[in-house]
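Every protein chain except one is present and positioned as in the full complex.
Labels A, B and C are assigned to the chains in the order they are written; within every chain, residues are numbered from 1.
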Amino acid sequence: MKRLKESMPVLPGTGLKDEDFQKGRVLFTRWKADAKYKWDAGIAIGRYLAGLKQGKILGVKCYKCERIMVPPRIFCEWCFRNIDEWVVLKDTGRVNTFSLCYVTWDVKRIKEPQIPAVIEIDGASPGMGIMHLLGEVDPKKVQVGMRVKAVWKPVEQREGAITDIMYFKPI
Amino acid sequence: MAMKERVERVDDVKVWYGELPVNSLYTAGIGGEQFFRTLKDQGVITGTKCEECGVIYVPGRIFCQRCLAKLERWVKVGPEGTLESWTVLHLGLDGKPMVEPQIVGLIKLDGASTMFVHRLGNVRLDQLRMGMKVRPVLKPKSQREGAITDIKFFEPA
Amino acid sequence: MGRRVAIVGAGMTKFVRRAQETGKELAFYAVREALNYCGMKLNQIDGVVLGSAPDTFDGVHMKGEYLSDGAGAWGKPYMRCLVGGGTGVFAVAHGWYHVASGVFNTCLVVCEEKMSSFQPHAQAAFLTIFDHTTERPLKPNLLWIFALEMNRYMSTYGIRKEEIALVAVKNKNNALDHPAAQLTAPVTVEDILKSEVLAWPVQRLDVSPVSDGAVALVLAEESIARRVTDKPVWIEGVGWSLDTAYWTNRDLCYPRYVEEAARMAYKMAGITDPRHQIHVAEPYDPFDYKELHHMEGLMLCGRGEAPQLTVDGVTRRDGELPVCPSGGLLGVGNPIAAAGLMKVAELFYQLRGEAGKRQIARKAKRGVAQAWGDLMQVGTVVVAGI
Partner (left out) sequence: MKKRVAVVGIGVTQFRSITPDVSYKEMVYEAAVKAYQEAGVDPRRDVDTFVSCSEDYHEGTSIFDEYVPDQLGAALKQVQTIAGEGLHGVVAACLQIMTGEFKVAVVETHSKASNMLTPDGIAVCAQDPVFNRPLGLNNLFIAGLEMNRFLYKYKLSKAHCSRVVQKNRCYALNNPIAGRGALLTDEDFATARMVAEPLDQLDFAQPVDGALVVVLAAEDVVGRLKGKPVWIEGMGWCNGAVSLESRDWDTLDYVTKAGDMAYRMADVKNPIEEFSFAEIDDTYSYKELQHLLALRLVTAGELGDSLLAGQFGLNGKLPVNTSGGALGMGYLHEATGLARLYWAVKQLRGEAGKNQLLNPRKAVVQSWRGLPTTSAVVLVLSS
């Protein structure tokens, strides 16, 4: 591609390769941030987590727009008013979309894919999903629209967390 | 009432723990490379001069903050300088009191227009005076790695 | 609309995988190039706005403050905007209102990103964009949301990967003519379809590279603009919109927030028929399908129709509606905020007829640039014209 580059202006900027660091050709420093947090879950998410510990997926309802929402919130973001009612949703749903992911969050390759999905939860308004993982399924057979059900951790291992659901599996 | 509902029992308060997992590698940069190489190899502190503004920046940098001129003229400064302020720092990065408080100085190196920030050492608190002369104590050449910590601290000159 | 505001200068660094320069130095280079482009000096600049994506990339807390001297903000009014990936185009809107308000006559818009600082790979920084309590425990990565959105888009409209891959081919090949470009080898549809699967349907070559780089523009009000250049490029409209954070409650097949942002910008620019009144487009293309998604959100075609336009060659440089003639993020590189601003810089070059080998075949009087970001949530749009 040299041919094309020749007529172009040369812009500033110095590209380095990994080996420039390894071989000590350039100077650098490192830092690991000590940035730890304890986030207040608050009213809505606090109750959501408590529900998960009991094996329930909780949603909220706004009487004005009549939406049943999940994850719960204390306000309806479209009507800008307090929500009116807590609703126990089903732990089943439908795959809205999914992926077969061969890379972990910290960019390590994996052989068996993770299958993240948006799952529309039964009992909530249409299109109301949460993000979670699919399991006990052949990656090749996952489809948009597939019916799934939550697989919960045993009661004694639950801690009030989204991971109290291990994954959703096909039904 | 802003909120119809509140957490009513202390037992129902919930939290979630987490962090920002940030591991960073910072290049010294074009200016930093030159500055630290000279410090490492020659044990000399250098700055760059803006011909337009007449300012000598230490550590040397490749641009003038005032006029954004590209700076290419490197000059040697110090090694001695004047103490322009100091503090005795008692808190560590964890926010807790340190066993050994650290004395930190604001130093104007001879020939520089700007300040230099580093630790002070070999000095008693009652010796500290505004305007006192100080000089850098460098690590031995073999231990220097091209970083600000190649200077161990500044001591009374 | 307030006072007329023009872009009078643009400058940028190379986009590279790992820059030796610090973030400050990258910003400095870009600003210097931009000022030189229009023959202005820093003391003629009233204020500075900075755009840069999350601090976790550069690994500097309050990154805007850190970058301020490199961005030319010493002793000047200075502010940093942040709307995730939408930042680069938004920064122009941010600069626009500084000048259109009548408070400033000139303003620098600077965008910088140094993603290589994040170790071992900038991708991992994206874990922390998800909700800390309800999503992060699942260890998501950025590929998830792109893959989830891409799959939804494909399955809603029955789009094939081959059609989407054409976008990557077009843009990566366009970038061969861009002096800032990080990628310098031509690619084919086969290369893309054979590249490693990261998160199906996303494959390695569907994705833009991680980059370091900086871009700067100089904005000026009308009388100064006319003095500085005989070819001012006017900011005719700006728009932005942020959708709900509850992204799993939305249908990902269509970016309605881009449409909202476009409607705002078009209204300001007096555009009623975008398909015909816009002559060149730089929609945001961090992944190949995103260009298509965004063409639809920008109402340059109907929903689900963008792939066909690509197949038909309409979006090529010699086509009727050139799209990403710069080479886009897919080809030039993706230093997040800087990449967005690069798109507006491309409109500047194209509309002035200064894009060199990248110059589009048709005559263009008006273009649109757009960026996208947050949790598939924000649209930012700039309409520029001569």
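The rule is short, and it goes like this: a contact is a pair of C-beta atoms (placed from the backbone, for glycine too) under 8 Å apart; a residue touches a chain by one contact, two chains touch by 3 or more.
The shown structure was predicted, so the numbers you read here are calculated from the model rather than taken from an experiment.
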Contacts of the unshown chain among the visible ones are A, B, C
In the full complex, chain A touches the hidden chain through residues 29, 31, 33-46, 73-75, 77-80
Across the whole complex, the chain not displayed is touched by chain B residues 2-3, 6-7, 13, 15, 18-20, 22, 24, 26, 28-29, 32, 55, 57-59, 65, 84-95, 97, 102, 104-106, 114-119, 130, 147-149
Residue list for chain C contacting the dropped chain reads 1-2, 22, 53-56, 59-66, 68-69, 73-84, 90, 94, 96-98, 100-103, 125-126, 128-129, 131-132, 240-246, 256-257, 260, 264, 268, 373-375, 377-378
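Methods note: only the chains that are shown with their structure count from here on.
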Among line, ring, star, complete and other, the chain contact graph is complete
Higher number of C-beta pairs in contact (B-C or A-C) found for A-C
Max Cα-centre separation from chain C goes to chain B
Here the gap between chain A and chain B, centre to centre from mean Cα coordinates and rounded to Å, is 40
Distance between the CA centroids of chain B and chain C (whole Å) is 35
Distance between the CA centroids of chain A and chain C (whole Å) is 25
By the touch definition above, chain A meets two or more other chains at residues 14, 16, 26, 30-31, 33, 37, 39, 41, 45, 49, 161
For chain C, residue numbers touching 2 or more other chains are 18-21, 32, 59, 119-120, 124, 127, 132-133
Touching chain B in the complex, chain C uses residues 18-22, 24-25, 28, 31-32, 35, 41-43, 56, 58-59, 69-70, 72, 74-75, 116-120, 124-125, 127-128, 132-133, 136
Contacts from chain B onto chain C in the complex sit at residues 16, 18, 20-33, 62-63, 65-68, 70
The answer for chain A against chain B in the complex is residues 14, 16, 21, 26-43, 45-47, 49-50, 74, 82-83, 160-161
